[in-house]
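Only one protein chain is missing; all other protein chains are in place.
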Amino acid sequence: MSLDPLTRRWGLIGGAIMAFTGAIGMLVSFDERILISPILSLGYLTLLLAPAIAGHMAARGKVSVLEEPEHDVAQGAQKGLVAGLIAGVFAVVFMLAVNPFDLSEFFPNINDRMFDMMTFDFGLGLGSVVLIVASALAGAAGGAIYGLDDEPREGVFRSAIWVILFSLFELVVSDVIEVDAIVDLIYARGGGLHIWSAIIIGVLAWWLGVRYKGRRAELTQMAKDSEAGSRLRWSLIGVAALLVIVLPMLVGGIVNELLINVALFILMGLGLNIVVGLAGLLDLGYVAFFAVGAYGMAVLTSPLSPAFSPELNWWVALPVVMVLAAIAGVLVGTPVIRMRGDYLAIVTLGFGEIVRILILSDWLTPFLGGAQGITRIPGIPLGATSVSGTSPELFIYMTMLLVGVAAYISYRTQESRIGRAWAAMREDEDVAEAIGISTVQAKLLAFVTGAIIASFAGALFSAKVGTVFHNSFDVLVSIIILVVVIVGGMGSIRGVALGALILIGVLGGPKSQGLLGEFAEFKLLIYGAILVYMMLQRPEGLLPSVRRSRELHQEEAAQDAWLDKKGSFIEEPEASV
Amino acid sequence: MNKKRSLRFLAVIGVLSLVVAACGDSGAEFEAGELGAVTVEAGEAIQIRSLNAISGEVAFLGIPNERAIRMAVEDYGQIHGHDVEVGAGLDDLCSAEGGQQAAQTIVSDEQVVGVIGTSCSGAASGAMPIINDAGLAMISASNTSPSLTSDLEGTAGENYYEGYYRTAHNDLFQGQAAANFVFNNLGLTKVGLIHDGDPYTNGLTTAFENAFEELGGEIVIHTAVTVGQTDMVPVLTEVAAAGPELIFMPIFPAEATFIVQQAPGVSGLENVEWMGADGISVENFMNLPESEGMYFSGPDTRFAENTNEATDLNGAQFLEDYESEFGEAPSADFWGHAYDATTMLLMAIEEVAVVDGDTIHIDRAELREYLTGISGFNGLIGEISCDEYGDCGAAVISIFQHNNLADHQASKSNILYTYPES
Partner (left out) sequence: MSTEVAPEPVRSRRFKFNWVDGFLWFLRVAALIAIVVGVVGSIQQFADGEGPSAAAWRDLIVSSISTGSMYGLIALGYSMVYGVLGFINFAHGEVFMSGTMVGLISATMLFENGFWDSNPWISILVVLVVAMITSTLVAVAIERVAYRPLRGAPRLIPLITSIGVSFFVQYSFAGLFGVAIRNYPPAPSQLSGNVDILGIPIAGTRLLVIGVAVVSMIGLWYFVTQTKTGSAMRAVAEDKEIAGLMGIDVDKTIVTTFAVGGAMAGVAGLLWALLFRGVDFLTGFLPGIKAFTAAVLGGIGNMPGAMLGGVLLGLFEGVGPQLVLAGLGIPAVSQLKDAVAFAALVLVLIFRPTGLLGERLGSEDRV
């Protein structure tokens, strides 16, 4: 049998991923998290997923639009087996190559724990054989799955995904269920699903998927067909709103805490979306406005603000903070208004850093507290109580209120005159000016609107945490907000929400952990990988806005060709809300 | 949270809820205090939590604390026949919001009795409002900011919350110790201070400044570097221009390394003495030839002879155990504080627990009261007594001169001054 170059290539890629994840300590670290007790940890899932995907891709071969892809289990399994075998051999060669040397001085993660983990604790000799066999089997499984017919293949995927979701999101599920006895039925004590509960979840997911397949398609169709303003559309929106209102009551403090973090990033994402997504101004210093909001609120409400301490009520201070943010927007926006697009990125990045450095500086310490920050910031007064981070199940409603306001602003501006001016400016600044749009005004308005929305997030942040320190406002925050917007879909409100939910809620934000605390060390590695993958495969984001994706697809012919090559068509025009 | 229980039951499959009803009530005679109580049923473990900076740049500080907590729990053994469970170590991310998020995770489990943490003072200011609201007690091994406890003269700090305790010393204490040493023992009167914008380093330089000026010395410059800065020539030029006799920089290894390596290239610093604090009395910094001759202030870590009365372990044995388990010496100086903090909490639980057959009840208010009343407890760090604002540190600051590049322990024993002066 001659070796298909594509199979070899995917096998080598799979092996390289296995070696890489081992060498950076990812496998060992993920091994702590048990998914199915006692047989599968996140580490082993990661280890075996690489050959499985390699097998799958090898079986897939070159995809051609013209031919119907072949589906043959045996052939898929065979190709997958070979790819998995190559991957396993690669990983073993890597281990044998590094084993004789003591590399721990330079590569601390290439250590005994890595070898133990990758050899399934069997020792290097027997373990290598086990790894190769396991990898080949994983590859064969991956290839065989590709060979299945559509329906069973989807079933397998669905089952696997639900089992993994249930085991990964143990925290949420047990938090929602709350009753220990039931939680113990699903999850083992040391973490992870029981084997039989995993099987039940898998079977259920398969069965429900098959059972309700038609129904789901019908519902999606119905939602799509419903016209804006129709009764159906309104009732769908009503159901969604009700769900959003009830959800925080169903979940406990931790999940609400996570949701607040997510909501803060949705807010900032919506603001940045106006600047980058609608007006097309790449702002890498957006955190500056967040800082203005947070520090503005801290100075105005905290009794411990060093120099000036009016101790205002949060609600009274909010408009003042908004005005401060608007001024900051103008101050940052004006000097950069006539700059070339790419210079904007570096100059705004610089502005963001300048703000953080000034906040921290000993020079402004008499006003802003410097290294000691500002503490004892009161919560948001609401009737007789004060809502702060100590009661996340109430605070979430405050954040949702402001997210609603920001979403409304984004939605209205998008369809308004200024929204169209932004779109024109984004397309071609000179043409926009030629048809009578004042680009100066349009750009400043984008900066100011974005700044005000970020200041909402800052004002909430202060009241929630109760203290502000400079290190919450570094350049990483700006970049992560940008990633949220881009992964979700530039210009799309739903996209921003989804992006924040996945990135901040699951992986974690710059200073907060997501649901998967294990990822903390590798969070930014995964962020980077997602960003590159998205740009290569789906540059318009997960839930793109119609106009934006049309733009991406309508620019010069060369660009069209480039996107088409990626096969990322947007089939259905979706509303950009 | 009870108010939402009815709603949450909606999500529960009805039949299974019967199981819960069956194993519901017991221990009716015990009367809980105003903060409520934790009831640990037969066969269940007592829940405590650890909250430390275990990732990122400050992991060197949090990880030995985290390990010492687990060692202490293991050494202490069962309490009234119940195991003690610490759960997965939580990360305070060395930030206020990280501390708050972790605290939220802790209080969402109503079985948790107490917390050992945080590593960073900033994280404590985010965590304490929530910990306090839930009625828990939290003991930190390495927070040193005066704002979390008191000014040592009877005024509560701005971020003091009930239920907060620490075995670490108060910065004011170390500031005083370092200032005394420089002014009286070294006889120097002109000092330059460098902090790095961290609340801890800035708090310590400020404490030093106040103490030193009170003694009659002069702070000729009080400046700062930023975390991650590498080019130190500008800041050293600024410092040199002020003409200090000694530079006190209680900062962390990365920036301190750049400073001592670049100092020889700056005119005017040739005859200056250098002094650091516990943030840099760590292995990789003390390996630098440039660090030889420097003074270091920090908690007195001559714990070898001290014995923790709850577990009968002494400092020397602890270090032996630590090295054999983790293959390295602790990377920061607060391991003894963490060990003692944990045994204090466990001892308090043991003392206030009301035993009711196989079940025990732990009253939260009484637990706090017990901790506040601790006096003369012998720990690894010495004799521990808590004051009314939660400062429990045995508080001995020692200052040593690094005179032995090859053997850091020998250097650390070269102690020139201890405070309080006995």
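Chains: A and B, in written order; residue numbering restarts at 1 for each.
Throughout what follows, a residue touches a chain if its C-beta (ideal position, glycine included) is under 8 Å from a C-beta of that chain, and two chains touch if they have at least 3 such contacts.
All values reported here derive from a predicted model rather than from experimental measurement.
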Thinking of the whole complex, not just what is shown, which of B:V86, B:V182 or B:A240 touches the missing chain?
B:A240
Using the touch definition from the top, which of A:Y187, A:F351 or A:F447 touches the missing chain?
A:F351
The missing chain sits against chain B at residues 56-57, 59, 197, 222-226, 228-231, 233-235, 237-238, 240-241, 253-254, 257-258, 261-262, 264-268, 284, 288-289
Pick out the residues on chain A that sit against the missing chain.
20, 23-26, 105-109, 279-282, 334-335, 337-347, 349-351, 353-354, 357-358, 360-363, 425-430, 433, 440, 479, 482-483, 486, 521-522, 524-525, 527-532, 534-536, 539, 551-552, 555-556, 558-559, 561-563
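The criterion applied here is as follows: only the chains that are shown with their structure count from here on.
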Using CA atom averages as chain centres, what separation in Å is found between chain A and chain B?
34
In the complex, go through chain A and note every residue touching chain B.
175-182, 185, 246, 249-250, 252-254, 257, 261, 304, 357, 360-362, 370-373, 375-376, 388-390, 392-393, 461, 464-472, 511-513, 517, 520-521
Chain B residues touching chain A in their complex are 1, 4-5, 7-8, 10-13, 16-17, 19-20, 23, 55, 88, 91, 93, 95-98, 100-101, 104-105, 107-108, 122, 125-126, 129-130, 133, 147, 158-159, 195, 197-199, 201-203, 222-224, 226
